[in-house]
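Structure in structure tokens, see below.
Only one protein chain is missing; all other protein chains are in place.
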Amino acid sequence: MNKGYSLFVLLAVVLFAFAPVLVAETPNEATMGLVQKIFYYHVPSAMVMFMAALICGLASAAYLFRTRPGADRIAAAAAELTVVFGLIVLVTGPLWARKAWGVWWQWDARLTSTLLMWMIFVAYLLVRRFGGPGAEKLSAAMAVFGMANVPFVYISVNIWRTVHPTTAVIPKLPGGMRGPFWFCVLSFTVLFGLLLALRTRLEQRRADLEHLYLLADEE
Amino acid sequence: MRRTTTTGMMALMVALVLVGLSGAGLLAYQAGQAPPTPAGQGAGQEPQDQFVPVKSLPQQEQLPAVPLLLTAYGFVWAVLLVYVWSIWRRLMKVEREMQDLSSRVAAAATRR
Partner (left out) sequence: MPMFLKVAWLVMRKDLTVEVRSREILYTTVFFAVACVLVFAFALVKEGRPMDDAAAGIMWISVAFAGTLALGRTFERERHSETLRALMLAPVSRPAIYVGKLLGIVLLLLIVETVLVPLVGLLFHAPIGNRPLMLIALLVSGTIGFSAVGTLFAAMLVRARSRDVMLPILLYPITIPVIIAGVRGTAALFEAVPADELAQMWIALLLFFDIVFVTLSLWTFEPLMTE
């Protein structure tokens, strides 16, 4: 297991290391100029956020309907990652928007729904921490609703007229941008996998500790 | 097993920091290569008697993009580093407690 971890770490680091090099070589965008390069971190983070939310929702559903404690541990880890990568999206976005749209924030469909979805998973973490006994089930219910939000957030930008670019931008990426973009997606995904594994391991060790406490009490 | 996880974590963090710094440096270098601002009109000999519209703001008037770009990338690196460190810290705490507890359990067992 440890050799696997080391390889994983190496892979994540190498990929992430190479990303800025690639990004530095990409062409500037016509209207937005240099600041558009935030795109190479902003969009992969959003994709990872969606992935994490979906994993959290599915694991929570598995926990609710099959009562597998392992599923609950994965859900807890995935929820934290949703909040972390969501934070990245919600900060890099406005930094880009300040130059591209002239304002830090707009209450359009995409931004509002993303913020709300992020808040659902923040509430997940709050319930887990402060909900007392039985909090795992409460948070699992939140995650199920949060997961249902993901497709809504994704298509919000196609249904309503928003200031945020539509999803059509990705398939139509010009050549010079396509390579570095998908490379960044790959490196973010690998990093996400690594962080998910590590965080789940933390939950596992916590559960082991609880078990050990129970054994110690029996003495 | 515990030590390998610790070493792995440390390696990940150090690597991320080094890579982040070099990446930031590279980006800043590339940004710095932006073409020099076009020379404005010389301090005119005559006062302006007409306003002339222009399609887009000259480079000096626009919001500088480089600080925004660097802040964005820097923020991503910072958040990921802090998060990895946070997992590491929590994991170490749990491992320490487990060591404590298992030694106590073993001691209690041998006493009997």
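Some observations on this one:
So that you can tell them apart, the chains are marked A and B in the order they are listed, and the count of residues begins at 1 in each.
Here is the rule we go by: a contact is a pair of C-beta atoms (placed from the backbone, for glycine too) under 8 Å apart; a residue touches a chain by one contact, two chains touch by 3 or more.
Fair warning: this is a prediction, and the values are worked out from it, not measured in the lab.
One chain is not displayed; in the complete assembly it touches the shown chains A. Contact with the chain not shown here comes from a single listed residue; of A:V35, A:L64, A:V150 or A:L194, that residue is A:L64.
Contact with the chain that does not appear here is found for just one residue of A:L138, A:I170 or A:A197, A:L138. In the complete complex, the hidden chain is touched by one of A:V103, A:L126 or A:L215, namely A:L126. Not every partner is drawn; the one left out touches subunit A at residues 64-65, 112-113, 116-117, 119-120, 122-123, 126-127, 130-135, 137-138, 140-142, 144-145, 148, 152.
Everything below uses one rule, namely that only the chains that are shown with their structure count from here on.
For the pair subunit A and subunit B, the distance between mean C-alpha positions equals 17 Å. Interface residues of subunit B facing subunit A in the complex, by the touch rule stated above, are 1, 4-5, 8-9, 11-12, 15-16, 19, 22-24, 26-27, 29-31, 34, 62-63, 65-66, 68-69, 71-73, 75-76, 79-80, 83-84, 87, 90-91, 94-95, 97-98, 101-102, 104-105, 108-109.
Of all residues in subunit A, those touching subunit B in their complex are 1-2, 5-6, 9, 12-13, 16-17, 19-21, 23-24, 33-35, 37-38, 41-42, 45, 84, 87-88, 91-92, 95-96, 98-99, 191, 194-195, 198-199, 201-202, 205-206, 208-209, 212-213, 215-216, 219.
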